[in-house]
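Contents: one structure, followed by commentary.
In this view, the complex is presented without one of its protein chains, the others remaining in place.
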Amino acid sequence: MNAIKLETNAYSLFYGKFRALEDISLKIPEKQVTAIIGPSGCGKSTFLRTFNRMNDLIPGVRTEGQALLDGEDIFSMDVVALRQRVGMVFQKPNPFPKSIFDNVAYGPRVNGIRDKKALDEIVETSLRGAALWNEVKDNLGKSGLALSGGQQQRLCIARALAVKPSVILMDEPAASLDPIATQRIEELIRQLVEEYTIVIVTHNMQQAGRVSDYTAFFFTDESRTGKLVEFNLTRKIFTNPQDKRTEDYITGRFG
Amino acid sequence: MQNKLQVDKAVRTVLLISASLSIVIVVSIFIFIFRSSLPAFKEFGVQGLLGELTWRPANGSFGILAMIVGSVMVTLMALVIGVPLAIATAIFLAEIAPRGVQAVVRPAVQLLAGIPSVVYGLFGMVVLVPLIRRIPVAGNSGYGLLSAAIVLAVMILPTITSISEDAIRAVPRAYTEASLALGATHLQTIFQVLLPAGKSGIVAALILGIGRALGETMAMIMVIGNSVILPAPLNDNPLTVFLSQARTLTGNIAVEINYASGLHASALFATGVVLFMLIMIVNVSAHAFLNRSNALAN
Partner (left out) sequence: MTEQELTPMKPADLRASSASANLRKRQTTQKLSFGLLWLASLIVVLVLVVVVGYVFITGFKSLSWDFLTTAPKGGLSGEGGISTTIITTIYLVALILVIAAPLGIGAAIFMIEYQEQTKAGGKFVQALLQAANFGVETLAGIPSIIFGLFGYALFVSTLQFGFSLLSAALAGACLVLPTIIRTTQEALLTVPVSLREGSLALGATRWQTISKVVLPAAIPGIITGIILSVGRIISETAVFYVTLGGSYRLPNSLLSGGRTLSLHLFYLAMDTNAFEKAMGTGAVLIVSIIIINLVIDLISRKLSAGVRQQQ
């Protein structure tokens, strides 16, 4: 197994009084794709957003336990520095109402890179990395919003790559895309994992099976509190689940 | 049954008539003011009214250029003073104020909007004018552009603040999240994503603020001095132009209409026509921007 990139220990999260996650201990290996699956509302997004502290934006959120990046405590890091190391791609493509170039150059620019040549280079590498370069290279001045949904999502991935993170979090990145665009994203994920640690939330079992190396299965009961049921190599989860609930979920016995 | 339907029809007609009233009033305002201004336009021509500096009703001079300049100058100065405060407050309220602080600042802005303009005028006369009179420049009475602009800045601030705050809040949350997730600071997110995305709404807020400023009457009469002169520096220092007295278009109408007659009255209506046209341009462009920002938000 690779080195551990992300880790939680006895991690719990509360929205006010409501406990959304309870006692989650998980080690996510470096340069692998880890899928998080589970029924709606079991806290997958909440868990994912722990690693770039997006939950900080929500008033009344409180956590217990540990969350680590490269062995360092995420909550005592500077949040801006953390987010430069941990990029994120959202469920709905959300390019800024700016040109394609400005979208990709946003991260480097806020980080202080002003040099036009350096920016050109970063934009090109990032767009290539996101398999979008060939489609847009003649139109970098066009608005990012003018692209198709699948292209927008790849633009968002390019935008995340431009910051040179080591981890990319993806929250159902293909949920709003058609099958062909979805396939391209999945191929892209397999390419990216050569260099990045990827954590992806997905509702689609086949997708989890196709793209991920490891899978974490989250579950919740009437309490609505999310718990980790099982974590293992994707292959093993799908062929030989240890927990009855995992098996039921994977074979489609839950919604 | 028949009766019930008849009532329904009658009511509909009555409501239809009330609904048409607003446009009837707009048209009547337009007609009455234009019609009453016609004699002056016939006598002096557009050039003679809008292009002439001298306004001396007793001698039959009715140039309103000085008032146009006065209105425009005091409005611009009020914008320079008020806009930074207004937008800063809007950003503060939309993005960084803790709830408890919002609960103080927002009602304060609301109350600023509600205070009658004569109260602002009075405050200006009693507090501001004596303060500004202390600036040691010969011919400085305290009454003038600077006092008026400060008063006006406070009066347009609530309009600009509340519309800009709405514009900033209307920016989709996804943009904020995307920016922060890319390692931008909150401040960078505000200036590089939220403000550009809310631009149309903020511009509309500014234009509506300009409309309010051009239309303000009583407070201006009370502090601007009302001399019909083209604002000019009081000495070699060009900055002393801000201490110059002036008269606004609105002030011209209000101060003289009650005792004017004949051509004099007609020239005051012509002043109204100019004001009306300026305001129409301002409002139409504000609505164009507002519609655009609504379209963007959806």
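Things to note:
Every chain is named by a letter (A and B) in the order it is written, and numbering of its residues begins at 1.
Following the convention adopted for this analysis, a contact is a pair of C-beta atoms (placed from the backbone, for glycine too) under 8 Å apart; a residue touches a chain by one contact, two chains touch by 3 or more.
These numbers were taken from a predicted model, which means no experiment stands behind them.
Within the full complex, the chain left out of the display contacts the shown chains A, B. Among B:72, B:218 or B:241, only B:218 touches the chain that is left out of the view. Only one of the listed residues, A:40, A:76, A:134 or A:239, touches the absent chain: A:76. Considering B:46, B:80 or B:115, the position touching the chain not shown turns out to be B:115 (whole complex). Which of B:26, B:46 or B:80 touches the hidden chain is settled by the complete complex: it is B:26. Residues 4-5, 7-8, 11-12, 14-16, 18-26, 28-29, 32-33, 36, 84-85, 88-89, 91-93, 95-98, 101, 104-105, 107-112, 114-123, 125-127, 154, 157, 161, 176, 180, 185-188, 208, 211-212, 214-218, 221-222, 250, 253-254, 257-258, 268-269, 272, 275-276, 279-280, 282-283, 286-287 of subunit B touch the missing chain (whole complex, contact as defined above). Annotation for subunit A: contacts to the undisplayed chain at residues 56-57, 59, 72, 76-81, 84-85, 110-112.
Going forward, only the chains that are shown with their structure count from here on.
For the pair subunit A and subunit B, the distance between mean C-alpha positions equals 49 Å. The residues of subunit B lying in touch with subunit A in their complex are 172, 174-185, 188, 192-193, 196-197, 296. The touching residues of subunit A, when paired with subunit B in their complex, are 52, 54, 57, 80-81, 83-84, 87-88, 90, 92, 94-98, 106-107, 109-111, 156, 159-160, 163.
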